[in-house]
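In this view, the complex is presented without one of its protein chains, the others remaining in place.
As written, the chains take the letters A and B, and residue 1 is the first residue of each chain.
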Amino acid sequence: MTKISAQPTSPNDAGEMPKSQRFMNILEPLVLLLPSGIWLLLLLVLPTLLIFELSLVPGIRPGDIVNPSGWDNYARIFDPLYIKVIQQSLFFALGTTIICLVLGFPVAYWLAQIAPPRWRNLLLLSFVLPLWTSSLLRTYAWITILRPSGLLNTILSSLGLPILDLLHRSPAVLIGMSYSLLPYMVLILYASLEKLDVQLLEAGSDLGANPAQVFWLVTVPQTFTGIAAGSLLVFISGLGDFVNPELLGGASSMTVARLVYNQFLGSTQNWGFGSALSMVLILVVSVAIALLIKFGDAVPKR
Amino acid sequence: MAQTATQNHFEVMAQETVDVELRNVFKFFHTEPAVHGVDLSIRRGEFFSILGPSGCGKTTILRLIAGFETPSAGKLLIRGQLMTDVPAYRRPVNTVFQSYALFNHLNVADNIAFGLRLKKISKSEIDTRVKEALKLVKMESLRSRFPTQLSGGQQQRVALARALVNRPAVLLLDEPLGALDLKLRKDLQVELSNLHKDLGLTFVMVTHDQEEALSLSDRIAVMNQGKIEQIGTPSQIYEQPLTPFVADFIGDTNLFKGEVKSDTPSTLEVMTRSGLTIAIARSLSTPNILSSTVVVSVRPEKIQLSLYTPNVEQNCFAGRLTNIMYLGTHVHYVVELESGDRLTVLQPNTIGTLPQSDTTIYAYWAPTDCIALAS
Partner (left out) sequence: MQSAVALSSIGLSSCGWKLADVRAQVNTSGPRDELHIYTWTQYTDEELLKTFTTQTGIKVIADVYESNDVMLAKLQASGGGIYSVIYPSDYMVKKMVELDLLAELNQERLNTLDNLLPRFKDPIYDKRNRYSMPFSWGTTGLLYNSEKLTNIPEDWDYLWQNQEILSKKITLLNDVREVMGAVLRLLGFSYNSRNEEQIAQAYEKLKTLKPAVAAFDTDAWRNQILAGDLLLAMCYSADGIKINKENPKLKFITPRSGSSLWTDTMVIPKTAPNPDAAYAWMNFMLQPEIAAGMCKRLSFSTPNRAAIELLPQSIKQNPNLFPPESLLEKCERITPLGKVEEIYDRYWTQLTSS
């Protein structure tokens, strides 16, 4: 076990660091970064490169020889049929993100600023509690609630209100997805809102901004990092979800994620096309993350 | 007492234009009264300070004027208009916060322009006024910087500019110089004073620093535990404090509690519990003392010291020098009298050699140099 010296040794007369010290300077961060570095390399970098290689082989099937030869798989994606599927996925992901923002912001604001401080942690915990159950179970629960004779309609009809035919349509998908992803949005927004300086809101008011203006001109820019991070998380998760669209969405709910599933685990076994689709998804997510890094920090550092 | 002062105060105010008025205002937080029956009248163009120790309610009054809090009882008027239903964003008032509260997602120019942009003023006029404001606080070269890139003093100037550019009827300042070091504070005090003279606006400042209040204000209100003790000009507050609290809070003083022994039209004689007899000359401003217990106040700089028995008849007491502090321009002495009382004395540094500690000494002052206060 190499000994890590307690104090940095001073340069010798010639003004250079002793060799052992230089070695330690390189070794120490390396040792600390190594475990996660290997993890990322094996489980993220290598598989992604593998998928990329596969995507360059048109019509490959298990048992075939891998010989990257062209971009045919990518060209196929531009077929209007598949573009439509991608649009559907984007619709679900974006819709869920917006719903989570609109619903999550008031809740996070209330938790961070208005709720009594003693109760905050307990309230946060109870909000996150649904995440402890299986996500498939939650989706099945929504079927039970939303179907024509389900819980929602039973309540509505007992109140004399018209019943809602939500199941097997897009609204049900958005409900199911939003429900699963809302806790994440609330948690991330809460972290941002907790740090909000209330005096800034007073300053805005003092300078003539009515409550709506204070919200858009002060609160939102101040919490922009939280909003961006939360939206990104929900968007990426939403893009990869095919369980909710399939079980709640009815007959027209083919998503990109399901398409990829079909290529690998379906009867066609076209791993090449599936890989190309996966690479497109990875690209979309990467672009979103890049945008976040560039514009996410509204407050410039010194 | 304070009541009498307020009555005088309102009489004087009757003829002038009043910008801010508080009438019997109360403010309770839960069951705690932060502001207890306050009456205030601030003239147009005044530099008015509210002075007091922390927790006395001065910041609450400022927040009431700004609109961040609503009075639990009483009336608040700005320029003659009742503000009960008027929220903060519609009041002709701007605040300079203690922590500056600059928007760190906007640069200096945008911070200053914030209030103007809400008023739907033309872009060119906004640019002109922002430039003016930057010039006023000498921050033109830093207009593109962000608040996190500025020093404390620079942030304070931006906060000032941001408030002033909106041409408010009243400018509120909440301990504006509290976070700055001494030299900077002195410089900015001068700048603030000049700004006030140049612009002619009404300034209402809250501070716990009595020197600051004394040097900048036209009038001061001294507050203690939610109530106003005294309102007056700096010299009135200093020379003619109306309560022991004011006497003690402003500057240094020696206080003696005692009973009225005799009461003639020219002199009041008070006997302290420790056996001292103090003669106080009556003046026009000495209020009528209604009770028999009074507090006598003598400023340290009004007390004379002598190594030998001085040739005076009244207010001369023997004691011992227990502490001598050399302050450069002044010398600070502590004298322990035979009666047991302890006096603080401040003398200009004119003596050649300082006396030794533990010397027997005589302390004396003229009856006109002390005042009697109701306790």
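Heads up, the rule we're going with is that a residue touches a chain if its C-beta (ideal position, glycine included) is under 8 Å from a C-beta of that chain, and two chains touch if they have at least 3 such contacts.
No experiment lies behind these values; they were computed from the predicted model shown.
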Among the chains presented, those that the missing one touches: A
Contact partner of the left-out chain, one of A:60, A:100, A:236 or A:257: A:60
Sole contact to the chain not displayed, among A:24, A:98, A:123 or A:143: A:143
Missing-chain contacts mapped onto chain A: 42-43, 46-47, 49-50, 53-54, 60-68, 81-82, 84-85, 88, 140, 143-144, 147-150, 165, 167-168, 246-247, 249-254, 259, 262, 264-271
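By definition in this document, only the chains that are shown with their structure count from here on.
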Chain centre separation (chain A, chain B; CA means) in Å: 56
Interfacial residue positions of chain A with respect to chain B in the complex: 197, 199-200, 202-210, 213-214, 217-218, 221-222, 224, 298-302
Residue ranges of chain B touching chain A (in the complex, touch as defined): 66-68, 87-90, 93-95, 97, 99, 101-106, 114-115, 118-119, 146, 148-149, 162-163, 166
